[in-house]
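Shown below is the structure under consideration.
All protein chains but one are shown in place.
Letters are used for the chains, namely A, B and C, taken in the order the chains are written, and counting of residues starts over at 1 for each.
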Amino acid sequence: VSGAIYNRRVEFAETDAAGMVHFSMFFRYMEEAEHAVWRGAGMDIFASRETHSWPRIAADFDFKAPLRFQDAFVVRTEIGAVTRSTIRWAHVLTRGDTVIGTGTVTAVYVAKARDGSIKSTEIPGEIISKLRAALAS
Amino acid sequence: VSGAIYNRRVEFAETDAAGMVHFSMFFRYMEEAEHAVWRGAGMDIFASRETHSWPRIAADFDFKAPLRFQDAFVVRTEIGAVTRSTIRWAHVLTRGDTVIGTGTVTAVYVAKARDGSIKSTEIPGEIISKLRAALAS
Amino acid sequence: VSGAIYNRRVEFAETDAAGMVHFSMFFRYMEEAEHAVWRGAGMDIFASRETHSWPRIAADFDFKAPLRFQDAFVVRTEIGAVTRSTIRWAHVLTRGDTVIGTGTVTAVYVAKARDGSIKSTEIPGEIISKLRAALAS
Partner (left out) sequence: VSGAIYNRRVEFAETDAAGMVHFSMFFRYMEEAEHAVWRGAGMDIFASRETHSWPRIAADFDFKAPLRFQDAFVVRTEIGAVTRSTIRWAHVLTRGDTVIGTGTVTAVYVAKARDGSIKSTEIPGEIISKLRAALAS
């Protein structure tokens, strides 16, 4: 099995009155796992924030089974697709042998102009190769 | 233009260090708008929680433009698709003439057994007709 | 009764598995009410963010009764104390005749230096008088 592994436990504030993790939290879990991949690759996604950033342009999640307070779970993260200026991250959440859900988050690499406007720009090859190396290790 | 209208303003805690609304918040905005439709139809989605509930089985969002602190925006909500036991809600967020993004949330109607297990079940026709009436008014 | 009134309804994502609003949310409700006072006074607390800001230095809340999903409640906000560089906001939350809780948030006015450091600075008298006028109206 390839991909990076991110371990997490459900905190109380993440649950809702239905007794389960609120569905919006899964998008935060996916982002946490992605940022852990960046750190694992020796990079900081936010380091060049004055000139570049990675806004999200699409996200989806399919919910298969609930998570509850204090459940320990795993996010396994891979790169789903890469274009000139986007990375589509693919995530699978599991609790033991149970698949909790699967989702993707697509981020675009943008350069910031002095007037505050942003424009999609080519992702440096070194970034992609470092991320791929982190996911393969 | 059909569909229900939900008016909202961005609160400070909903922004992130990139200066924009965090992408996970849009899933909360969509849910807030859906719950407002239920109330507008004279129903409470949580009233029969002892016997039934509406867990989310899928959600997606496409991000077109950012929202920032104190931006006033609108969520326009329609029913995208209905099956025997699911409703797919379709939402469009706008700030003035700018489309902020579009997304869907699919919820399944389930009955709870005494042992805590849940099973998808047929949505009463009256619920669908009340929701449609609220969206058409 | 003096003070500004902020009306709010509990959203589902704000509840937790105990079936009530999570206690951390009350700090967000207090901040929302404060920011509404700023807007009511014709000011934007975030407008001069390049040179000044209002970090919070203390916050407290006493919880008297729970709030649940879809409860409508009111935050009544007053200025509790003002020093050269701080404002202590005092809030009372009620649902109908029931007091939900009371709390305070103290914010300090700081100027930002070019090196990113911040230093508390005197609050312009005009800001205080505009806020007081909004609370008295």
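Note that a residue touches a chain if its C-beta (ideal position, glycine included) is under 8 Å from a C-beta of that chain, and two chains touch if they have at least 3 such contacts.
Worth saying up front: this structure is predicted, and the values here are computed from it rather than measured.
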| item | value |
| --- | --- |
| Chains in view touching the one left out | A, B, C |
| Residue, one of C:Ala4, C:Ala17 or C:Val75, that touches the chain absent here | C:Ala17 |
| Residue touching the undisplayed chain, where the options are C:Arg9, C:Arg28 or C:Arg95 | C:Arg28 |
| On subunit C, residues whose C-beta touches the chain left out of the figure | 17-18, 20, 23-25, 27-28, 31, 46, 49, 53, 55-63, 66, 105 |
| Contacts of subunit A with the absent chain, listed as residue ranges | 11-13, 28, 31-32, 35, 39, 44, 46, 69-70 |
| Subunit B, residues in touch with the chain not shown (by the definition above) | 12-13, 15-17, 19-20, 22, 24, 68-69 |
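Rule of thumb we're sticking to: only the chains that are shown with their structure count from here on.
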| item | value |
| --- | --- |
| Chain-level touch network, classified as line, ring, star, complete or other | complete |
| Superposing rotation of subunit A relative to subunit B, computed on C-alpha atoms, to nearest 5° | 180 |
| Copy pair subunit A, subunit C: interface residue numbering same or different (half cut) | same |
| Computed distance of Cα centres, subunit B from subunit A, in Å | 23 |
| Between subunit C and subunit A, distance of the C-alpha-averaged centres to the nearest whole Å | 33 |
| Shared-contact residues (touching 2 or more other chains) in subunit B | 28, 31, 46 |
